[in-house]
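All protein chains but one are shown at their positions in the complex.
So that you can tell them apart, the chains are marked A and B in the order they are listed, and the count of residues begins at 1 in each.
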Amino acid sequence: MISAQGLFIAFFGLAAVCFGVAVFRTSSMVRSALALLFSQTAIGAMFLSMQAEFLGVLQIMMMATEMSIMAIFMVMFMMDPGGLGKMEMTHQKGLSLISGSIAFMAAVAVAVFVDWGPGGASPPDAARQTRELGIELLGRSMLIFETAGITILTAMIAATAVAIQPLKRSGDR
Amino acid sequence: MSLIATTILAPLSAMVLILLLRRIPAALALTGAGIGLIASLGLLSGAFHATGEALMLPGLPGLPLRLAATPLTALLSSLVAVIGGLVLVYAVGYMSRDPERPRFFATMLLFVSAMQTLVLAGDWVLLLAAWELIGLCSYLLIGFWYRRPGVRAAATRAFLVTRSADLGLYLAVFILIASTGTSDIETTLNTGGSTAVVAALLLLVAVMGKSAQTPLHDWLQRAMAGPTPVSALLHSATLVAAGAILLIRTAPMLPPEALLMVGIVGGITTVVTGLIALGEGDLKRLLAASTSSQYGLMLVAVGAGVPLAALLHLIAHAAIKSSLFLGAGVFQHSRGSTLLAELGGVGRAKPRVFLGFVLSALALAGIPPLSGFFSKDAIIAATLASSNAPLLGPLAVAGTLLTGAYMARALRILWHGDGTTRKVAGLGWMGSGLAGLVALAAGLGSAFPAIESLLGARLPEGTLAQVLGLGAASGGLLLGWSVRGRRLLGPLWPWAQQGFAIAGGLDTWVVRPALAVARGCEGLERRLYDGVLATGRLGLGIGRAVRYSDEQGIDRLISALVRGTVDLGARARRLQSGLIHRELAITVVGTALIFATMLITLLAS
Partner (left out) sequence: MSIELLSALVTGAALFGVGVYGALSQTNLVMIMMGVELMLAGALVNLVAFWRFLHPDTPAGQMFVLIVMTVMAVEMAVGFGVAIARFRARGSVEMEEASELKG
């Protein structure tokens, strides 16, 4: 009834959700970052099990790097990165819980009640996928990516500009 | 420049010059009058040579204004000019001490030019306008010394009485113009039938007012409050003559019934006012009553059907009465009053003036060969020859008798007494004017045949008339000289003093009711005014109430609205906390609402 693929999907999905919940339950910052890392990795594994190899690998690689950087930032900016003090770090908890549950239930309702149509055939193998993705990228979606590229460049410059200290200050940077 | 225009415009331009310059009024007045006199004498000579002149001016649509110099009108025009000129000469001396001479001479000149327009008028509209103008000048001149007590009332009374009587003239003119369609006087005289009767009776009303016939004779006596030249010119020779002139000109139209009425009115007047003159205590008022009486005789002549006799008497009377008044003016200046009680014996003090006075008085009584004899004779002959002889004849004879009586009475009072006098200024001027008029009064009789041939009519003659006239005149003179007025009048004396007022006279019947109505109207108007003020106050009160409600009600409402909006804004402000998590929450809620709406619309469609 349920194939191996489905089992894997369900397992990795559950892992992702659990780790996601753990991000916000722990009071240690580093543990939050690590929990998020594991959550994203589980998602990457989900991709792999859904036979989107390129995407899965990309996800795992990217998220690993990002989460590490995030951990460093945590340590920089948090008052209590270790989470050893017992401070309440949340606000409007009730509203958030309700919003979250409503969002979840709405999405599930949509997923259950909509007729998604007939299932598709099997996907092509990984090499072929990648090839077609490349052709797609450099062919039809070239404009999108060019635009995205410019946007990323702008964002990087902006982020750098925002983060740089003003030059007026004498002394070390 | 046409002679008609010169006759009218010369005095008028002199008036304008006087009003502009305010200097040498006497010289300007005499120049203007002199030029006008020359022009009118030119008109008269033209009439003698049968060259009539006419002038047409644009007037109302279809009713042009006409001035025509027919033999009759040229004669009357020269009469007005001559008498006006001589009286102005007199006035130079009479008013020599008066500080308001420019106003006097200007108004006199206005009157002269208005009178000339009336006399020369060829159509009704112009005649009406001139009629009104002379009424206005009379008002202005009677009230010349308006600061003296009683003068303003006299002027107003004269104006009101003549103006009310003028209504008759207006109605008559409207009837004539409506029935004939034109305003030309000569053409409208062709009306006949009942229109003519009605028009004639209405004209008679106007004549009664203007010529001071009974019962409207009182205003003339009160008009003596004006300066003596005014009395001499206006109220003896010209203005009151306007009534008689009107009747003489419309004589061809008057039907026999109207003529009878005219004669009766004239006859009653001549007797009643003669009696009044007999009992008068003021010299000028005596002469005024005499004027009414003589005009009564002229109306009798018209009523007898011989307007020529009335015209001749008018001409003679003009010269005679003017000279009598001028003499009275000299006496007034020398004694300082016109009351007969104070004028006793002034004749002895001023013998030359008194001589002129005597000559004119005898002329008035009708003693030959003075002018008055011929005209009186003509009148009496006319009445005897008319169809109503038994009625009009005795009235005319009685009038002649009374004329002699009161003139002799005046002469007696003026002569008997001591001859004290004051220094009179300007006697030279006054004397010359007086002399001219006395000469005319005495000598005009010789001109009457020429006038008869000019107008192409003949006077009736009769020895009976001559005898009756002469007898009445002499009898009257004798009575007046020898018997005192009081004794002559006997039981009628107190009534004569009151001016023969019947049952209270016009005072009770007209004046008091009119004043009561005026007072009532004033009270009504005051009440209306109060009403208007009350309405105004009501409006103000309403305004105040509105303002109060606006301030209390509407303003409070608006400020409550404002406060509500500010509160709403403050409450809405709380959404803008600036806190990220709140804004995220709002985003989530908003997105949820959008999805819900989308879902509902998708499901509904």
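One rule holds in what follows: contacts are C-beta pairs under 8 Å (C-beta built on N, C-alpha and C of every residue); 3 or more make two chains touch, one makes a residue touch a chain.
Not measured: the values here are computed from a predicted model.
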_Full-complex contact with the absent chain, from B:57, B:341, B:584 or B:598_ = B:584
*Name every residue on chain A in touch with the hidden partner chain.*
1-3, 5-6, 9-10, 13-14, 16-17, 20-21, 23-24, 29, 32-33, 36, 39-40, 43, 46-47, 50-52, 54-55, 58-59, 62, 66, 69-70, 73-74, 76-79, 89-93, 95-97, 99-101, 103-104, 107-108, 111-112, 115-117, 119-124, 129, 132-133, 135-137, 140-141, 144-145, 148, 151-152, 155-156, 158-163, 165
*For chain B, enumerate the residues touching the unshown chain of the complex.*
573, 575-581, 584-585, 588
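One rule holds in what follows: only the chains that are shown with their structure count from here on.
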*CA centre of chain A versus CA centre of chain B: separation in Å?*
123
*asked:* Using the touch definition from the top, list the residues of chain A that touch chain B in their complex.
replied: 91-92, 95-96, 99, 102-103, 106
_chain A-touching residues of chain B, taken from the complex the two chains share_ = 581-582, 585, 588-589, 592, 595
